[in-house]
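I'd like to ask some things about the structure below.
With one protein chain held back, the other chains of the complex are shown just where they sit.
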Amino acid sequence: MAELVDLKDLDDETARKILRAATGKARELNTRMNVALVGVDGNLKAFFRMEGAWTGSVDISIRKAKTARYFNMPTGELGKLSQPGGPLYQIEHSNGGLITFPGGLPLTTRDGDIVGAIGVSGDTVENDHAVAQAGLQYFQEN
Amino acid sequence: MAELVDLKDLDDETARKILRAATGKARELNTRMNVALVGVDGNLKAFFRMEGAWTGSVDISIRKAKTARYFNMPTGELGKLSQPGGPLYQIEHSNGGLITFPGGLPLTTRDGDIVGAIGVSGDTVENDHAVAQAGLQYFQEN
Amino acid sequence: MAELVDLKDLDDETARKILRAATGKARELNTRMNVALVGVDGNLKAFFRMEGAWTGSVDISIRKAKTARYFNMPTGELGKLSQPGGPLYQIEHSNGGLITFPGGLPLTTRDGDIVGAIGVSGDTVENDHAVAQAGLQYFQEN
Partner (left out) sequence: MAELVDLKDLDDETARKILRAATGKARELNTRMNVALVGVDGNLKAFFRMEGAWTGSVDISIRKAKTARYFNMPTGELGKLSQPGGPLYQIEHSNGGLITFPGGLPLTTRDGDIVGAIGVSGDTVENDHAVAQAGLQYFQEN
């Protein structure tokens, strides 16, 4: 029998709670966000657009989550590599469009397993990142 | 000043509760669904993919919700009109791809205002429709 | 010197008046339409979405106008040829998506020159066609 690969994926309850932690952080920062979660396979798992959030950020939050999972790194790290003259210049053209500025983070267990990603968009990239970080932190501490 | 048009849109709390009503119905039917909500503007408002739900249905549920809002009618009604020989044959090629089988319903208030739509995909179209209907019913009764 | 090809294109004033004739007909029919005009080159020339018109019909009206100009025939005529078993089955997959049910008409001068097309969407195909016809009739009589 083949040695199949074990994967771990986000469960429903965890997904809901990460979303809640992230939108809670957004309210604490007095901002309105689009928050997207993808599972281990990179497909959308859960999404919420808060009242008054930019509608252009629906797509961006989902792309940030996918980008973070596609390459298993924070979107902002990828963005450092995709600048003019950089090693991954114009990588954004792949996969139907990537977003490579901050706000997307892999969801990594304390054991180092990546089980999905979170993408946040709706304000400055600092706030986007802070809200994504709040989602990740909730995940790792619970 | 101009005579602007008044619209009403889904608020956060209502969106969350409709999603919960729909996923609750799915559990009651012992099935696993993708549930999408769009606001009055047709943009994604909230989304949830239950554990084990088909990943191909992520896109279908979102398209069902958009289709229902684009034409202010249940997706299944549109599907009756788009059959070979029917008046709207091949309408699915518009708007980047429509889904015209059951599972998408406009969210209409008791006063007749359309404020968004729900799209459900993951099982038979009967079950998809039943879950969408549960979301709509919750909305209208609360 | 080459024998270059003479084309005739819609001028601004004519485009505006065709749009007005079409939306006037829509009001007379007590319906709300999306009306699109393309010029001789098939590119969008003018567009109007009436209050309350289906937003899914924005795209459909534009595709109807383009389809009518791409093949210099009413969209409904093309639709007869694209049915299952017909000679142009699935032609809708070309050109990024065609619409082949009624509501798109070439704008043909009384001399037989095609200078553009009109596409209408927002109600039954009978009403869509009637509104497109009103635009064409205005064009030919003025």
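The first chain written gets the first letter, and so on, giving A, B and C; residue counts start at 1 in each chain.
In this section, a residue touches a chain if its C-beta (ideal position, glycine included) is under 8 Å from a C-beta of that chain, and two chains touch if they have at least 3 such contacts.
Just so we're clear, the structure is a prediction, and the values are computed from it rather than from any experiment.
Undergrad: Name every shown chain in contact with the chain that has been left out of the document.
TA: A, B, C
Undergrad: One chain isn't shown here. Among C:L29, C:M50, C:M73 or C:L88, which residue touches it?
TA: C:M50
Undergrad: Could you pull out which residues of subunit B are in touch with the chain that's been left out?
TA: Those residues of subunit B that touch the unshown chain are 1-11, 13-14, 40-43, 109-110, 113, 115, 139, 142.
Undergrad: If the missing chain were put back, which residues of subunit A would it touch?
TA: With respect to the unshown chain, the touching residues of subunit A are 51, 54-57, 59-60, 63, 79, 82-84, 92-93, 97-102, 124-125.
Undergrad: Tell me which stretches of subunit C touch the chain missing from the display.
TA: Touch with the absent chain occurs at residues 9, 11-12, 15-16, 39, 41, 43-51, 55, 58.
In this text, only the chains that are shown with their structure count from here on.
Undergrad: Taking chains as nodes and touches as edges, what kind of graph is this: line, ring, star, complete or other?
TA: Its topology is that of a line.
Undergrad: Go ahead and note the Å separation of the Cα centroids belonging to subunit A and subunit B.
TA: From the centre of subunit A to the centre of subunit B is 25 Å.
Undergrad: How many Å are there between the centre of subunit A and the centre of subunit C, using C-alpha atoms for each centre?
TA: 43
Undergrad: Mind pulling the residue numbers of subunit B that touch at least two other chains?
TA: Residues: none.
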